[in-house]
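The complex appears here minus one protein chain, its other protein chains still in place.
Think of it as A, B and C in the order they're written, each chain with its own count starting at 1.
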Amino acid sequence: MDKHFYADLYRTMYRIRTFEKKIEEFSLKGEIPGFVHLYIGEEAIATGVCANLTHQDYIQSTHRGHGHTIAKGAQTDRMMAELFGKKTGYCKGKGGSMHIADFSVGMLGANGIVGGGYTLATGAALAEKIKKTQNVSVVFFGDGASNRGTFHEALNMAAAWKLPVVFVCENNEWASTTPYQTTTSVKDISVRAKGYDVPGVIVDGNNVLEVYEVSKEAIDRARKGQGPSIVEMKTLRIKGHYVGDPEMYRTAEEVQKRFRENDPITRFEATLLENELLSRKEIDGIIREIDEEIEAAVKFALESPFPDESELYDDLYID
Amino acid sequence: MDKHFYADLYRTMYRIRTFEKKIEEFSLKGEIPGFVHLYIGEEAIATGVCANLTHQDYIQSTHRGHGHTIAKGAQTDRMMAELFGKKTGYCKGKGGSMHIADFSVGMLGANGIVGGGYTLATGAALAEKIKKTQNVSVVFFGDGASNRGTFHEALNMAAAWKLPVVFVCENNEWASTTPYQTTTSVKDISVRAKGYDVPGVIVDGNNVLEVYEVSKEAIDRARKGQGPSIVEMKTLRIKGHYVGDPEMYRTAEEVQKRFRENDPITRFEATLLENELLSRKEIDGIIREIDEEIEAAVKFALESPFPDESELYDDLYID
Amino acid sequence: MREITFSQATLEAMKEEMQRDDTIFVMGEDIARQGGIFGQFKGLPDDFGTDRIIDTPISETAIIGSAIGAALAGMRPVADMHFADFMGITMDEVFNQMAKIRYMFGGQTKIPMVIRAPDGLIRSGAAQHSQSIEAWFNNIPGIKVVAPSNPSDAKGLLKAAIRSDDPIIYFENKDLYRQSGPVSEEEELLVEIGKAKVARAGTDVTIVSYSVMMNNALEAAEILEKEGYSVEVIDLITLSPFDEKTVIESVKKTHRLLIAHEAVKKGGLGGEVAAVVAEEAIDYLDAPIIRVGAKFTPVPFSPTLEEAYRPKTHEIVDGIRSMFI
Partner (left out) sequence: MREITFSQATLEAMKEEMQRDDTIFVMGEDIARQGGIFGQFKGLPDDFGTDRIIDTPISETAIIGSAIGAALAGMRPVADMHFADFMGITMDEVFNQMAKIRYMFGGQTKIPMVIRAPDGLIRSGAAQHSQSIEAWFNNIPGIKVVAPSNPSDAKGLLKAAIRSDDPIIYFENKDLYRQSGPVSEEEELLVEIGKAKVARAGTDVTIVSYSVMMNNALEAAEILEKEGYSVEVIDLITLSPFDEKTVIESVKKTHRLLIAHEAVKKGGLGGEVAAVVAEEAIDYLDAPIIRVGAKFTPVPFSPTLEEAYRPKTHEIVDGIRSMFI
């Protein structure tokens, strides 16, 4: 792996973090409308997984989808504009945080329906199989989402037909206010792989290199026509479920402590420096670059117009 | 086990077989309206499982539900009347074959929706848990039904909360025209138990004593508050999917051959005689008794009136 | 009379009924630890324990299906849907099981359960968290559908729904939760299911509405009153099967009808109300029937578009004015 590889991983993670911090700030100020779910603390997952994908590959995302969208290659200015509800956003302001998508890079959409993405990703994989390409499709899902029936229907279909789709579980221990273990019959979501005769593996989801390596295996397997896998990323939801969540169901100290010890960006930075993969200067360069990019994205969003009422009926039907 | 136990098992299996043959006859003649799915060849399953249940326990059945209904203790005359669409039937003619039920014996209903019963059975089990009784609930389901999302949602909920419900899979190798292995990612449905951290066992579904013993363990476990299990009964669908199925997707000879070798009633009869558990005479007595019962049931059904048009709105709302 | 919020009113209803009858329990996502996204279950676990206030997995088919099964086993479950938008997931359980079990089994059993479904627009909730889908259920025999428009009815109607032996869908509008209003402290505050209410009497025109749109209907009536029109406003309360008699009687008196709801106009409940009147009382009508409802698009995210989508008071006012030209 060369410098660019590491720099790209770092850049993506830091881009997500910086984007999310801005979103949090403007959301708390009430300038971003609607529900916003932040990806802070889980950046290594989207980054490491998507580093294995091209724009011809697909991802299906969740309600917590900004990180996936960025990692798949979307531009932060058009994303920011979308979140502000502006006409220049990816969805012309019709989608917002829970419905952001960039089809030009194979990002098939965030989804406000928890567990809504499994079957769609499976269908995209089916399409690629019928078309006989090597493209794959990845579906991100939470621990909570793993209890939706769509998980079962999609994974069984994908496994029975050996479709090129990878199921990436972001086990952040919480589903909204509910600790996943109180509603989920297994500790490791990945053991569910056994019920479909597919591989299921556990990954430290806060270690971007491990995420990259292990998801690479699953993705390569899919590309080779060997079917789906479950890759379970162990992580923790650092922020409230949504911006503004009073989080009365857990203690902030505990969460902050674990975050300090296990921030995926801090950890990666340490690895980079320790192993002399990137220099401090190089890292600072990236930080500067991204800070500027995100500032520009905010400016773009703020200066963009809201959609006009006359656009209401646009994009409803084609024919 | 005393004589009565064996006699009861034999009686139930033979009652189901005789009932089904009559149904087939009248259905082919066009005298029984609607879709009819026969349980011939699978009698050992309902019989062996329900021998562990009281009328305070519940079962949820399928589209192929006559056997379950009989095994749970319903009367064949009122069943027959229901299948003929008569007013004296269990459902006053409103339900028919796919919607037969006898709540007085804990038979909560056949179901025209494949996989529709899992969550209902789980709910009945939840109720018993809240009420702190020892009653259990059993859901029968096919190999084909095992791919419905409701399987996953119900079993996870039942396992997470240790509800007293047993999942009995009737793996008869076929889901309508489709061999289950072409659409199901695992050979043994029971391995799916691993994804919920519950026991999953395989049983020779054409051996009524084995069915009884193994389902007893699962049912006792549920009664003791230790949660759900999957019990997979291996069997074969002998008849067409429904009465009138041209069965163009498989060869009748192969099926008949396997049936001859593995008819659960013939096998049980041999066991009974070999081990001197019942005498030939005793068996013949049961046969005579049941033949008469079913003739009487047919007579009852034929002589009963159809519901009157004026009953259309009955039983829609209570308040 | 004391004033409490709509949300508190539903909370009181739950408490009183759960105290009265221990076969009642509630289940849904994030209701126990958090008390519901809108505070509508707050504190219930303290009174009734987590055996009766149950946080479920994200498994909507199991939530509704197991509520049905529990009802079959003698309980009176209340199932919370989190957002009405998620009811699509459970439609099979709702329309093929819950609605039909009693009927198709010939009355052998009953399904005394309530589905609570928070619906309607909420500031930029967007396409999947803002919908009003009540119209689907009008075509489904075997269910009753209700929707209160104020705190007092919210309480009385929820109590009545819980006591009913029929399966009931209780749509509660998300924007109404914070709204306050007088609610009697009388324990037997019950709103009759199946009966509409004349919320404001008038003689020149009838507005039929329900849920959050009642605010607009009453506001429109005020505005029109000042212009000299006497407006009768009917709150349907029960949406399916709805109280045809009260609507028809009103129209026979006023000779004019406007129906307003927040749901999409096309294919909405307004069509059914209009059709009943066009069948039963067309000769009494002195003007076209007018329907006011949301535009025929998914709910857009951006505030400007959401505002364009939303049905508004002035549409009611303009509609009625046009009837008198």
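The rule we apply is simple: a contact is a pair of C-beta atoms (placed from the backbone, for glycine too) under 8 Å apart; a residue touches a chain by one contact, two chains touch by 3 or more.
Model, not experiment: these values are computed from the prediction.
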item: Residue in contact with the excluded chain [from C:104, C:224, C:237 or C:260]; value: C:104
item: Hidden partner chain, touching residue among B:48, B:65 or B:93; value: B:93
item: Those residues of chain C which, in the complete complex, touch the missing chain; value: 85-89, 91-96, 99-100, 103-104, 126-128, 133, 135-142, 240-241, 263-264, 266-268, 270-272, 274-280, 282-283, 285, 287-291, 296-298, 300-301
item: Sites on chain B contacted by the missing partner chain, in the whole complex; value: 33-35, 85-87, 91, 93-96, 98-99, 111-115, 144-145, 147-149, 175-178, 182-184, 248-249, 306-309, 311-313, 316
item: Chain A residues touching the omitted chain (full complex); value: 58, 60, 89-95, 99, 101-104, 108-109, 111-113, 116, 118-128, 130-131, 137, 149-150, 152-154, 156-157, 160, 314-319
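Keep this in mind: only the chains that are shown with their structure count from here on.
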item: Topology of the chain contact graph, where touching chains are joined (line, ring, star, complete, other); value: complete
item: Chain of greatest Cα-centre distance to chain C; value: B
item: Chain nearest the overall C-alpha centroid of the shown protein atoms; value: C
item: Separation of mean Cα positions, chain C and chain A [Å, integer]; value: 36
item: Rounded Å distance between chain A and chain B, as computed from the means of their C-alpha atoms; value: 45
item: Per-residue overlap in chain B, given as positions that touch at least 2 other chains; value: 149-150, 153, 156-157, 160
item: Set of chain C residues in contact with two or more other chains; value: 56-57, 59-61
